[in-house]
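Just one protein chain is left out here, and the rest sit where they should.
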Amino acid sequence: MEDIKETFYHTVAPLDFGYNYRVGTYLQRYIDALKDKKILGAKCPQCGKVVVPPRKYCGACNKVREEYVELSQEGTLENYTVGHITLEKGQVNQAESPYIVGMIKLGGADNLLVGKVAGVSPQEVKTGMRLKAVWKDQTEGEYSDLDHFEPV
Amino acid sequence: MEETKIVNGAWELSTFHFPIEGRGLKTMLKNMKDKKLVGFKCPQCGMVYMPGPFYCRKCFIRIDDEAEVSDHGEIMTFTIGYADVRGNPLDEPRIAPVVKLDGCDSWIMGVLEGVKPEDVHVGMRVKVKWAEERTGSLQDMQYFLPE
Amino acid sequence: MDNKVAIVGFNMASALDLETTRERLSFDLTRGLFDDLGIERDDVGTFIICTNDFLDGRTISNVFLDPSVGAYMKDESKVEMDGLNALTYACMRILSGQYETALVATLALTGTQVSPYLHIGYTLDASYDRPIKLLNELSAAALEARSYLAKYGYSEELLDDIALQDLANAARNPNQARRLEGVSKDQIAGSAYLYEPLRELHCYPATDGGCMMLLASEKRAKELCDKPVWIKGIGRSTDNYYLGDRDLSGSISASQAAERAMGMAGIKDPRKELDFAEISSLFAHQEPLLAEAMGLLEPGKAAEAYKSGDTAIDGKLPINPSGGPLGGHPICSSGLMRAAEAVLQLRGEAGKNQVEKADVALAHGQDGVCAQQSVVVVLGT
Partner (left out) sequence: MRNVGIIGIGYTPVFVSKRKEVNIPEMISEAVDAGFQNTGLTPADIDAMVFGNMHTFEGVNLPHLWAAEHIRSLGKPVMRIATGGTTGMAAFHAGYYHVASGMADVVMVVTYEKHSEGDAQVGLMGIITPEVMTMLAAGIDVTGGSGMGAIGGGSAGGISFQASSYLYHSGAGIEHIDEQAALERRNAAKNPYAHLKDPEATAEKIAQTPLVSWPIRFGHICPTTDGATVCILASEEKAAKLADKVAWVLSVANCASDATTANLIESQITDPAEHLPAIIASKQAYERAGIVDPKKEIDYVEIYNGFAHQTLMYLEKIGMCEVGEAHKLQEAGELEMNGRCPVNASGGVVSTNSIGTSALNRVTEAALQVLGQAGEHQVEKDVHTALAHGWGGLMQYVTITILGDKPKKA
């Protein structure tokens, strides 16, 4: 019986191919507002629902969202998970300490924003908590300007 | 319209471990030490492939029979390279033929020396120039020369 | 679709490490299938390959696979989703009348060649979710799991009960990759949290695998095999990408896909008319969630159903008697393997996992984060 694995090459390709993604017109507005410590949503002219972050099409209504709406910086934690691992390049590693990923309903929005939740322990976090946005001191027009959410 | 911000991403190929078929190539390299070219022959249609895959494209059956191939052959097509893979100009144009070796049905790509670019042509007979010291690598087969 | 296209045969393999290459896996499985059916590659009219470039680590991942599935100088195309979508396309090609037979060829080496989680990573919104780095396949599934548990006030114990049933079924199934003999509830409940409430044994394992399936028209099917299994209905649908826009406690894609498939098959009361279901539940909670969305489980009754054994092999409506994707999930092949497992049951060849009455079955496949897309196929004898 031939040793099948002996007939193979086991190849690695020490390459990561890079890409440069344009954020597009809607997320650019969102990022610009983050610099001013504001959170923007976009409103559908038909159903009136506001989504955050803003996106061009309301899929349900087949309408272009044209109006940007400033949202409250406070909201309710509707759903969350406590991460015990990290996934970097698809590899599972133990996290240094457990951390919280939340889905937050901001005042004025009709959908949930996925955000990092801090300032509360993983044992004490629960749905229904009121949270507020915490900003970086120096905002730079980056997604990371909105650092995390913490209990009000 | 205005340009918008760029965020970076990557295709993380570095995390892959690829198992690649190697029987044909390993067999070929191993035998080159003795200036021999060895492919594999389909027991049904008689097609000779080098490097030999483990199955026949046409008959769709396993191939396990080795077959020796000549180090002489014929140019099926060729190109003359003026730039490297990154598009930078080469110092000297390089003639790269695709050769069908006698006794083999698959084609092999290589480099042709000893002939001017304007004299190379399809159908030209060529032979392998073997290295004096051979190690069982493709460097053993240095290049093609006109027959 | 009254008995116009049938599954006449398949050949599959799955393991945590198959010790093979893509070419060898596809050749070995296809050759084996041809030998079983006594056919050659000229007997196949058209080939649908189903692989994914990000899993194969290659642009145009079918480039080297055409010859190794027998498609040299043949009609071939590639679907880049779950295998049941490739089955759908093969089915269309036969229904059009252009071809009598079609080979569906699916494979992925997501056990040994690449992390299975990368592939979902690349589906994320490149201009937002990827730079934010909070969502990945596992965190998204965990959010979905909590949403589902919270909806009916289920405890996390339900996840252990589901996983136990699946892993015990998988342990008896020679086609499965993860076979944990004597698996216990404590073992599951004691496995490490990845993202709460999901623990390691609530999640699919990284798996190598492939599945080749031959479909045929009514006429050819009867010539090629004694026990053709008929495709009675197919349904597919798509949900929004954005998790924050979706109700994660249910699945619109699965309910719409199931409604369409059952509509085509003429099934009005799935709980009565279906004999069992093979569902692509990649995480324990997805099994009742998807079953509920497809009308197979009464909403809010999942905890009872799993405790009472209604979903077990000898239950009222067995779900994943094969063990489902918790026993092995070679991406791209996984949904097609659900269909293949259903065929084994319908032919009465499922061995230790055979359900008693097996005449009509449902197979489900999914793509994207939290089953953004679903495909449902109804099969019958």
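Some points to look at:
Chains here go by letter, A, B and C, matching the order in which they are written, and residues are numbered from 1 within each.
As a working rule, contacts are C-beta pairs under 8 Å (C-beta built on N, C-alpha and C of every residue); 3 or more make two chains touch, one makes a residue touch a chain.
Since this is a predicted model, take the numbers as computed values, not measurements.
For the chain that is not shown, the touched chains among those present are A, B, C, taking the whole complex. Among B:Gly81, B:Gly103 or B:Pro146, only B:Gly81 touches the chain left out of the display.
Across the interface with the omitted chain, chain C contributes residues 47, 52-54, 57-60, 62-64, 66-67, 71-81, 85, 88-89, 91-98, 119-127, 234-242, 252, 256-257, 367-369, 372-373, 375. Think of the hidden chain as still there; on chain B it touches residues 1-4, 9-11, 13, 16, 18, 20-22, 24-25, 28-29, 39, 47, 49-53, 57, 76-87, 89-90, 93-96, 98, 105-111, 117, 121-122, 137-139, 141-143. With the whole complex as reference, residues 9, 11-13, 15, 17-27, 55-60, 62 of chain A touch the missing chain.
We take it that only the chains that are shown with their structure count from here on.
Viewed as a network of touching protein chains, the structure reduces to a complete graph with every chain in contact with every other. Between the chain pairs A-C and B-C, more C-beta pairs are in contact across A-C. Chain geometry summary: the mean Cα position of chain B and that of chain C are 40 Å apart.
Contact with two or more other chains is made by residues 20-21, 24, 57, 114-115, 118, 126-127, 130-131 of chain C. Counting partner chains per residue, chain A has residues 5, 8, 13, 19, 21-24, 27, 89-91 touching two or more of them. Interface residues of chain A, counted against chain C in their complex, comprise 4-5, 8, 13, 19, 21-24, 27, 51-53, 55, 59, 79-85, 87, 89-92, 101, 103, 111-116, 122, 127, 143.
Residues 5, 7-25, 27-28, 31, 89-91, 141 of chain A are the ones touching chain B in the complex. Within the complex formed with chain B, the chain C residues making contact are 20-21, 23-24, 27, 30-31, 34, 40-41, 54, 57, 67-68, 70, 72, 109, 112-115, 118, 122, 126-127, 130-131.
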